[in-house]
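Only one protein chain is missing from this complex, and each of the others stays in its spot.
Up next is chain A:
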């Protein structure tokens, strides 16, 4: 387990801590501090992936987040994570990495036949092919899907926790290079709350070629000193391995922190900052030439970084191809690290000799006006061929470094809707006008000089503009079109990850794709996990060249969050399973759980569906509970019903305006059922409201609508009805409620009603009494949802368990049966009571539901005006009906539509079932349904059908009340 390409030195690695890892099953060794990429390079591994489309062998090209090739699957089983960039994965002991997108193996990949066919797979291949014969796509799709794609998901649900955190700051600084550090220091000294986030493991930003000085110190010393000062400031929080992936409105930003600590994979930060300082740096720009995608071709800054940080040599003899002066310093620095430099090939003819001085001193061969014509070596670079006016030839090398200038990282600036401008000196887009509170500093703003970057950052930290003008980019030549299009440009890659070549850009331009947004979609340039970080600018520069216009006229595609891929786990955090939303429980939940309740989540509430006894099926249990209520007496926890306390001189006026029926004549001690509409005339909510005092009402709402009704009423009271003197207070949680229902309900209640006369004469249907029940302060409402004689008893929530127990005790001699919401549902379907959300589905008017008689004509109320709109009175609207299944043994399919004919195949839907149940009272399934002109169809034979269940059940249309249509039972 040697590391043949490990050199002496390396700032970041700890040689005393060797770490074992495997890549595609082979064992390797690296050191603590390595990234997976640096460890692979130290072991001489360059071939790490196959490309997306042509399955060409690919190697590590970058140093950090910009990496487009080295996407690996990390980990195994449920913890496997696809598409991880080897350059940002910290090496850990026992790490398992696998290559993707190859079969059967990375070295021998059958998919590379696609490369031989690359002439047949041009830009827009998919569109062109699959616009063809109708079924062709169906035939090809499984093969295409298998051959393409990046990675595959983990084997199971991720077992690791993820976390989210909110934070506030005066200044959020994205990027911990020289400019970002300087900004943090300045803002920290002003006493501001600072968050500095950097994606790298260590602060400092891009690798330096050495020799630069800042404030009289070598760069590395300045960085270390500044980092130490920041860590001593209590008001500065430094987050490493943390990427600012998105910037949003009002100083809001989202950060992803990789912790890789046991018990926490990743943390999402939601930061609200008054000011945003963007010090995101720049990404080195690739050059476009034939074979620039061979394994072993790497960005020059990446090669420098691997050597200075990790002492991992990308080769023993490197060639450098460049268009700018910076490459000569890099060449000298690489040379000094002990790597031989085969030559510097400069595409420019005239270069300032001073810039080349460092390379000349080290006797590094320099060739000007050079064009690379070919790169040799399929799985690793073995050499290259170049030509120039004065010669050319072959150069032996085992690595090739590209230095094409710098692409400022303008993503976050652009995400905040700051504007961009094309800078002719940098040949790149730079921030132009930022929005308020945002400043870009350092390399991402075109300031590349180290001392200037510090000055720039310091000014921004002080919320000021720099005093002196800053030097801009070191001059670079524009992209060489001549070099890119050699051999037609078919092997000159622009976007490595998506296999977009110069030839593809030329073809797209020729076919009329003049907009960069169209170019992107046609060629896939800039898609995938790297989103064009390396290739985007080259692509649009080539498009501009082909179109004969300036890159500024072509523009960029839109930069959207996230800057780097975000694991789904980070976005989800703990918000899954039971943590997805808070659940609400009634005061009796523990009792229910101890007595066999089968629970159901109804909105936010957890409620018992029914109570199972030994040996019972679900249906047995529900039938038992339903029949007990119909024949004897049952009790149910209805604490979840919404309750609004309404008080004030204008309380009755408010009810009159909210409900369709009239409220002004309701006497104290009486209650009334009402329906509320939305302003568009559709039924919004229903419930019983009782008059407790002269100016005091208690409104009940449906369980799921309690909050929505409050918002509805509040809005009207605060806008259109400001003059009403009334207060509306939600009191749902303050009251527990139990309903006694069944022919023997009165007998049970009478035993515990202290001094409340519950006889029919003293307390008729729809009356309310306040007093004491079972020794507790209580309100008793006589009303009915089940169709049976029924009382709802409210007590303060804390007294709920006591009331419940005393009711059970009082009912024991009568075999009082506890029932759940499923049984309640059967009872109300039998009685034909509509439910908001089922029958009242937001598209039903009162008349649709047979409730027109509840709509007053002598007053205004919300929604009244809409009821006479043509669409709401046109014939053929769906109307509420009952459906009785013809053959008692048939079962209604779930989600059935109602149709005229009992046959397979498409036919017109007349409507749909809204609620259905097995009715133990009728001994067969019944349903409520909304059916076109349903009230004209009484007695018709129709069919309930579901295309997914491929069944069709004969039903008879009936009135929607199946039990006691005269209402004798509830008046008993």
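The rule is simple: a contact is a pair of C-beta atoms (placed from the backbone, for glycine too) under 8 Å apart; a residue touches a chain by one contact, two chains touch by 3 or more; residues count from 1.
The criterion applied here is as follows: contacts and distances are computed from a predicted model.
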item: Identity of the absent chain, which is to be given by its UniProt protein name, from "Tripartite tricarboxylate transporter permease", "NAD(P)H-dependent oxidoreductase", "Sarcosine oxidase subunit delta" or "3-phenylpropionate dioxygenase"; value: "Sarcosine oxidase subunit delta"
item: Residue in contact with the excluded chain [from A:103, A:248, A:568 or A:727]; value: A:248
item: Given A:113, A:619 or A:720, the one touching the chain that is not displayed; value: A:720
item: Option touching the unshown chain, where A:224, A:355, A:477 or A:710 are the choices; value: A:710
item: Given A:618, A:679 or A:886, the one touching the chain that is not displayed; value: A:679
item: Interface residues of chain A (partner: the chain not displayed); value: 248-252, 270, 272, 417, 435-436, 679-680, 707, 710-711, 714-716, 718-720, 722, 860, 864-866, 869-870
